[in-house]
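Worksheet for the structure shown next.
All protein chains but one are shown at their positions in the complex.
Coming up: chain A.
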Amino acid sequence: MIEFKDVSKTFDAKVGTVHAVKDVNLVIPDGKIYGIVGYSGAGKSTIIRMLNGLESPTTGSVTVNGSEISALKGKELRDQRLKIGMIFQHFNLLWSRTVLENIEFPLEIAKVPKAQRKEKAMKLVELVGLSGRENAYPSELSGGQKQRVGIARALSNDPEILLSDEATSALDPQTTDEVLDLLLDINKQLNLTVVVITHEMHVIRKICDHVAVLDSGEIVEQGPVLDVFKNPQQTITKRFVNQETDSGSAGDTNTAVEELLKKYPQGKIVKLTFHGEQASLPIVSETLRQFDDVDLNIIEGNIHQTQDGALGSLYIQLLSDNQQSIDGTLSYLQTLRVETEVIERG
């Protein structure tokens, strides 16, 4: 378990005192993937770096599995660091070493004998899907492959915790998803606690169980990912959630809605929001079967998978000569526990 207790951090910079982290309280349970999301300069790196003592809190305490990191020094701190793996945005591999030698590096630090090192590293090469590339140098690898080496290296001393500081920010969307799948897989296989720092809600949605939203050094919101996605409280959280669920198409939907409003003045435009198992039920066809004098026109929709289930929104147009059927449809949808929102004209 990881615990931040009243943690604050200030830097004395040239411009004056920078309050990078303010009064952070956080509990990260074992075996979970915990995400911390925030904009650039929010203090994400500062927070994650406190977990392996690269940074120490100005006030408060940081405890990892019962030992207070912020109080450790010298050998004790180094021994603790062996049990915490970390991956980085820019991979930070040693270019002078091959893939295998890079993965062996933390084992050398831990003074593991040569034969054992090699055996362990080969296993990890396989785990991260780089078999056959173990003698390549980092300069011969793609970004995604480099991050796989970074992950294997971070796992070589069988850490209890894996820290990821923007590990996918330098990768394209497809590679990002591959690396995220790998992280998820590792979390499940090794039952490892993973702390993920990111500015992309996509990363949070794809792999995290819990999320904390960081704004100017303060945690303004935290909870299970699905809850936060369903019901964001703070403006900044809403912005992050929209960044993901609307995937930039909010503008398109509005134009489509306006055009449909113009085209079918008699219809009703409704936005449906699903979460959890409802997203996998045949709600639309069920509804149409109930009201056969209603026509349904799908304008736009999307469904996103999170670790706790799916989350989706659907814009539909309901057409009927019978106003009662439309009202009936809406209340029927509500009995199915689908959130409905009628988009008004004008």
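Following the convention adopted for this analysis, contacts are C-beta pairs under 8 Å (C-beta built on N, C-alpha and C of every residue); 3 or more make two chains touch, one makes a residue touch a chain; residues count from 1.
The criterion applied here is as follows: contacts and distances are computed from a predicted model.
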**Study point:** Name per UniProt, for the chain absent here [options: "Pyridine nucleotide-disulfide oxidoreductase", "Rhodocoxin reductase", "ABC transporter permease" or "Electron transfer flavoprotein subunit alpha/FixB family protein"]
**Key:** "ABC transporter permease"
Practice item. May I ask which residue of A:Phe88, A:Phe240 or A:Tyr332 touches the chain that does not appear here? Key: A:Phe88
Practice item. Would you indicate which residue among A:Met1, A:Ala110, A:Leu184 or A:Leu261 is in contact with the undisplayed chain? Key: A:Ala110
Practice item. Name, in rising order, the residues on chain A that touch the hidden chain in the full complex. Key: 52, 54, 77-82, 84, 86, 88, 90, 92-97, 105-106, 108-110, 137-139, 157
